[in-house]
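One protein chain is absent from this view; the other protein chains keep their places.
And now, chain A:
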């Protein structure tokens, strides 16, 4: 499916077209489930989150029009934000957060190759300009949805130090991305 095809499915879903919604699910649920699973690190919770994500997609598909994101990135953003909302609402951080962090990032798949054109490459290039551990913190926070509190604990620094540290990285990142 091309991005244009996914766009059509999202637009038709916004018009409450169930066949389009079913096909959109077929085409994108595995990716979105991967997002929920990685962030929540719990299969049962990830399955529940995926349900809620697609309920959101059904009800909020018209909001796609207000985003500059590619269709699949827009769907991933919904799933990621929802999964992060869920872990933030947990009373305690997952006990095995360190185990989750040990999971190696898979090599970029065919999808990555498709988007690996200039613009998409930039964020990787700009992260490479940061110190190695800081770039790793940004990537880790993005992929695992870690909070400042969790990052601070893992790096053994006060929360405010971690906040300053990461904010400085974000400013540098933005400066590079806007260059």
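Basically, contacts are C-beta pairs under 8 Å (C-beta built on N, C-alpha and C of every residue); 3 or more make two chains touch, one makes a residue touch a chain; residues count from 1.
Just so it is clear, contacts and distances are computed from a predicted model.
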Pick from "Actinorhodin polyketide synthase acyl carrier protein", "ABC3 transporter permease C-terminal domain-containing protein", "2-keto-gluconate dehydrogenase" or "Anti-sigma factor" the UniProt protein name of the chain that isn't shown here. "Anti-sigma factor"
For chain A, enumerate the residues touching the unshown chain of the complex. 5, 8-9, 11-12, 14-15, 18-20, 22-23, 25-27, 29-31, 33-35, 37-38, 47, 50-51, 54-55, 58, 62-63, 65-70, 73, 76-77, 80-81, 84-85, 88-89, 105-106, 108-109, 111-112, 115, 120-124, 138-139, 141-143, 145-149, 151, 166-167, 170-171, 173-174, 177
